[in-house]
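What you see is the complex with one protein chain gone and the rest in place.
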Amino acid sequence: MFAADLKSDTLKAMVNIISTLIDEVKFTVKPDGMTLKAVDAAHVAMIEMNINEKAFESYSAEDTELGLDLEKVKGVLKLAGSGEVIRMEQDDSTGKLVFKVGNITRRMSLIDTAGMNDPKVPQLSLAATIEVPIEELQKGIRAVESISDHITLKAGPEFFELSCEGDTDSVSLRLDKSAATIDTSSDVCSMFPPDYLANIIKAIPAGTKVNIELDNDYPVKLVFALAGGAMEVSYLLAPRIESE
Amino acid sequence: MFAADLKSDTLKAMVNIISTLIDEVKFTVKPDGMTLKAVDAAHVAMIEMNINEKAFESYSAEDTELGLDLEKVKGVLKLAGSGEVIRMEQDDSTGKLVFKVGNITRRMSLIDTAGMNDPKVPQLSLAATIEVPIEELQKGIRAVESISDHITLKAGPEFFELSCEGDTDSVSLRLDKSAATIDTSSDVCSMFPPDYLANIIKAIPAGTKVNIELDNDYPVKLVFALAGGAMEVSYLLAPRIESE
Partner (left out) sequence: MFAADLKSDTLKAMVNIISTLIDEVKFTVKPDGMTLKAVDAAHVAMIEMNINEKAFESYSAEDTELGLDLEKVKGVLKLAGSGEVIRMEQDDSTGKLVFKVGNITRRMSLIDTAGMNDPKVPQLSLAATIEVPIEELQKGIRAVESISDHITLKAGPEFFELSCEGDTDSVSLRLDKSAATIDTSSDVCSMFPPDYLANIIKAIPAGTKVNIELDNDYPVKLVFALAGGAMEVSYLLAPRIESE
């Protein structure tokens, strides 16, 4: 049994963020909320999402799994205006998920979740933590797109920097403590593939504060909350380590 | 002789609606207004348009025919802002139609209407009549586009439904008497090709009320008025009848 009402903006943020990695996903549904763990086909990045029932306008569920094709859900989102509530309800007789938006009813077949195992999320303890408004990161990503080489993330006790170095040109976004909350005792630096970082940063909604956890030649972890704190997202991206 | 002033929005609605079926058209011009009858190349749909002289800001004409290439008229519409008045005047010496928009003069050669015969419009008496705001139909069309199979229109004494059934998924717009004026004593149902229905519904301007006349495995007729009632449009679409 699963029935819930959700603001279209919340569902849209969820779908946009997950679909930077993968289109067919399994949600693990419990009486007090839903969780998702997903990894992309190349095993470069991983998302963990915990959605408390408070993220929903109404929520009522037993333990179950929902296998969703996110491209189809994007089709439903096109039918809902900003702020509109989308009803989702599993039809017990057919097993299909039924979306209702205003006078429209969309019956969607689910994906078989039998072969879909949750990836194991590594526990990392990273040296630096930086909190930044997503708008700053989005400016930085737009800036490095003109060069489109690997992106370097650096932090020290007094700064955070997102930069990209080409053969002749370079570009960087540098934030001091007036624009970011920075917590590290030493300098740290890792390099990342540009597309993954660009896609996740563009998918995070305006107004979000993102916690960046960083270390030397280690994965970066982006942690942020949506839906007024009721949805927690953790995104882990493997570093690109230069061979010498 | 033909000379008229017309709001760009009215000309735009006319052109958008007719060009869902055909690009080269003949208008029959009379002293009190213009009429058009047009059928698409595949003979699946038909438009009848009656434009009273009151639809124009000014109108002065003798009996004549105007053969127009609607793609060229769309070019003229790009030069006019919303609410701007477009002057149309036939040049008696060259026979060309002269459009004036602000300081711009566009002289357009007409199409020879000699071989263009008006199609015969069938007289139909259909069991159900439903009046719906075009916005509801446009939402329904956006919803069924994710499935893009034949569209079913259904009505009963208490409901009107636009729906589409795929192999595994389905979608429907269902309106009760609070959202539509429904007049039928029995249930009726016909199926239609999706592109035709989508194109005409998208071409009808916001704020229009559309009268849908429907029966069992029969053509559907969409009747609506534009230009404050001075322009009447009737659109007839053949059903898709499933062979068994």
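Chains: A and B, in written order; residue numbering restarts at 1 for each.
Everything that follows uses one rule, which is that a residue touches a chain if its C-beta (ideal position, glycine included) is under 8 Å from a C-beta of that chain, and two chains touch if they have at least 3 such contacts.
Note that this is a predicted model, so its numbers are computed, not measured.
Undergrad: Using the touch definition up top, pick the residue from B:S109, B:S148, B:T168 or B:T181 that touches the left-out chain.
TA: That would be B:S109, which touches the missing chain.
Undergrad: Check the options A:K54, A:R142, A:K209 or A:R240 and report the residue that touches the missing chain.
TA: Answer from the full complex: A:R142 touches the omitted chain.
Undergrad: Please pick, from A:D63, A:D118 or A:D169, the residue that touches the omitted chain in the full complex.
TA: Spelled out, the listed residue whose C-beta touches the missing chain is A:D169.
Undergrad: Spell out the interface residues on chain B facing the chain that's missing from view.
TA: 72, 75-76, 78-79, 96, 101-109
Undergrad: List the chain A residues touching the unshown chain?
TA: 136, 139-140, 142-143, 145-146, 168-175, 179
Please note the rule applied: only the chains that are shown with their structure count from here on.
Undergrad: Quick one: report the Å distance separating chain A from chain B, using the average Cα coordinate of each chain.
TA: The separation of the two C-alpha centroids amounts to 45 Å.
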